[in-house]
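This structure is in structure tokens; I'll ask about it shortly.
Here the complex is missing one protein chain, while the rest keep their positions.
A, B and C are the chain letters, set down in written order, and residue numbers restart from 1 in every chain.
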Amino acid sequence: MQFSVSSRLTYQVNAPATFLILLRCLETANQKVLRESLTITPQADRVDLTVAPARNRFTRFEISEPGPLTVAYDAIAQTGNQFLEIGCIPGHGVATFGEHEFPYLFPSRYAPADLFREAAGDLFGSIENPFDVAMAVEEWLYRHITYEIGASTEQCWALDTFLSRAGVCRDFAHLGIAFCRALNIPARYVTVYACQLQPQDFHAVFEVFIGGKWYLIDGTRLAPLNGLVRIATGRDAGDVSMANIFGNVVGTGVEVATNTLDDQNAPFVPVTRQSLLESGKALSIV
Amino acid sequence: MQFSVSSRLTYQVNAPATFLILLRCLETANQKVLRESLTITPQADRVDLTVAPARNRFTRFEISEPGPLTVAYDAIAQTGNQFLEIGCIPGHGVATFGEHEFPYLFPSRYAPADLFREAAGDLFGSIENPFDVAMAVEEWLYRHITYEIGASTEQCWALDTFLSRAGVCRDFAHLGIAFCRALNIPARYVTVYACQLQPQDFHAVFEVFIGGKWYLIDGTRLAPLNGLVRIATGRDAGDVSMANIFGNVVGTGVEVATNTLDDQNAPFVPVTRQSLLESGKALSIV
Amino acid sequence: MQFSVSSRLTYQVNAPATFLILLRCLETANQKVLRESLTITPQADRVDLTVAPARNRFTRFEISEPGPLTVAYDAIAQTGNQFLEIGCIPGHGVATFGEHEFPYLFPSRYAPADLFREAAGDLFGSIENPFDVAMAVEEWLYRHITYEIGASTEQCWALDTFLSRAGVCRDFAHLGIAFCRALNIPARYVTVYACQLQPQDFHAVFEVFIGGKWYLIDGTRLAPLNGLVRIATGRDAGDVSMANIFGNVVGTGVEVATNTLDDQNAPFVPVTRQSLLESGKALSIV
Partner (left out) sequence: MQFSVSSRLTYQVNAPATFLILLRCLETANQKVLRESLTITPQADRVDLTVAPARNRFTRFEISEPGPLTVAYDAIAQTGNQFLEIGCIPGHGVATFGEHEFPYLFPSRYAPADLFREAAGDLFGSIENPFDVAMAVEEWLYRHITYEIGASTEQCWALDTFLSRAGVCRDFAHLGIAFCRALNIPARYVTVYACQLQPQDFHAVFEVFIGGKWYLIDGTRLAPLNGLVRIATGRDAGDVSMANIFGNVVGTGVEVATNTLDDQNAPFVPVTRQSLLESGKALSIV
């Protein structure tokens, strides 16, 4: 499936500043970037910090003159989704994790798994199969956390969400990650462009590592699971902020658009958590 | 300078368990491991997860039979220290950070820099030169935090230390890292074997990235700065625990020994923060 | 029912100090102190701060000479318990609370009800009758919190217990109070001597105000509900510490003993939560 994605970040720059932005689509085994452009107006010297496949594609640039600034990103990305029979996901255990998975068991700023061992154990500890645990976490998030814009700030961590029972996509992901890590399931934070998300914005989901693969989870259930285009992967939101800005700069706007480039012979059929479960499938998008 | 290091971790294993240990000395540009052995008794299948230079050398292994367990590590390491004239450390700025440094600006579990922006700015914001900031942070830690075994737990983060004004090496490092990151100085957590540390134990210090190099800081001032043998580098203690254990296992003992292998012609001369400052030097051990 | 209670607090006084202790049994409509003595060795000038019925009976005294100190309290107290038919507890509402109840809705140091509104609503919000809510809170505490000496410190508040799922009597009470207040049920902290508590120590329970009366709740279920002798009532543990000490003093021991003075014709029959529920009764000890 192909998607066109675009994002526009606008700023008022008041003094020379350095930007570290993270808007470009990742290239992975299942995701190709067919075409893309990143335009900074006025022009800036820029450095793409990472271009290796599957590593976050940060762009760093400097603005020396005060004035308005626009960062525009447009791309066509092609994504593949792997649907796996849930019944065939092998049992797993920490013994199967390698150096790339272990760090996603460690506690992070917004997903402090060490603080959630007992609460997660109390809520989900009686479930044996790790994939069932992950599905129970997803269900719990959906049933117990209210999606509410403005209910949280950028400093909120999973404890706040566990108490306030409200938040945005980032908060759902952090609490889910904290629960899963606390139960020894590697979990990581993923920022995406999300087709059919209303209203359009950046979106955040999370992935859990079970039986050798990363599976996608979105406790908000706000967007089709097969309509996501991956931007970046991290321990939590602190790793993959869309924009880290160093200097006196004021944000003035964010616009995001994600659309299917429908093939008339193969229209986009939204996959939801419900349709996945009914078909006995799990989804991996890495 | 050459050092002999050894560590002994002993456990009572009550049920099959997986261990992820991090005791082996790193190999870096300035540190060579001349000889080493890691012995697990009873014997276990083990996998060294990372052997590439400068990457943490985790060892994962399984124990399937209940009983006592000993993990013994012995090594001879040779370290080089770079002494740099403080006056020659170039000015820097976020524009000079690359993909390997930026993550050390991001907040982490125990060093939540985002929460310390204002307090760090209030305490150190008037100091212009980043190296002077780092030295002021070191001084503040030494003057305001009491080294006190038992004053903190493994769940304590920099906020606790900022309030309780007491902690162990790990707490000094976390608060220092939080301050530095909050002031846009990349900072990372380093576990070490520490010569002349009394009583002998694992030790933790931190490094700050200024003018293209990582400089060593130890707010506890408990060990000579040129007597450290690096074990691992991470965002904070959550990344580089000596032992992550998955299973019903009880720790029964930790023994650490670090000694100089003195060359009679070049005896070990301890370098302290005071002697460094008097000579106008800064120390980098990477 | 009559009880003999005694407590011995011993200290090493290193410098002149002021003590504020709270060991004496309260006098209330349902509790009489038949005989009591409070002995401070060596002798100290002391001031009993409050003697009015139903107000906490603090004793303040000064010790000017260094040395060992013993505070010994012995009393015979007679308590009455009111057993009420649960079915007859009238519906209630905030409109029925007066100036003496409202403060027990407000958040306090260790029972920050304002932070628990959503979590308490999520867990108990679907239960209509306030007495049923209180019983569900008791049941939840008993089922989800592990009684574990050493699991908490004196700085722990209800959030810690909600996460760690472990604590002592004080922690059970604080979390229960936070839940109840969050659901608009006035709740207060009560320190008691507790007959048949094993091992003997001071104990803490809480009370909820429903339909015009205060009902007793003990989520630990560690002692018979009709074997409690009330010491003090407060917002939370911060109000009713057994000993606030100002000066360089080290605690060296605490001994508590609570025994029934059985009337041979009316032996002590322990009342448990289970026996209460089976008889359709609720207990008020004020």
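We adopt the following convention: contacts are C-beta pairs under 8 Å (C-beta built on N, C-alpha and C of every residue); 3 or more make two chains touch, one makes a residue touch a chain.
Fair warning: this is a prediction, and the values are worked out from it, not measured in the lab.
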Visible chains in contact with the missing one: B, C
Selected residue (touches chain absent from view) among B:166, B:183, B:210 or B:283: B:166
Selected residue (touches chain absent from view) among C:107, C:130, C:186 or C:224: C:107
Touching residues (missing chain, whole complex) on chain C: 18, 20, 49-50, 55, 58, 60, 62, 93-95, 97-99, 102-103, 105-109, 112, 114-115, 154-155, 184, 238-239, 244, 246
Contact footprint on chain B, counting only the chain that is left out: 115-116, 118-119, 121-122, 144, 159, 162-166
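The rule is simple: only the chains that are shown with their structure count from here on.
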Contact graph of the chains (line, ring, star, complete, other): line
Separation of mean Cα positions, chain B and chain A [Å, integer]: 31
Rounded Å distance between chain B and chain C, as computed from the means of their C-alpha atoms: 46
Whole-Å gap separating chain A and chain C, where each centre is the average of the chain's CA atoms: 48
For chain A, residues that touch 2 or more chains besides their own: 115
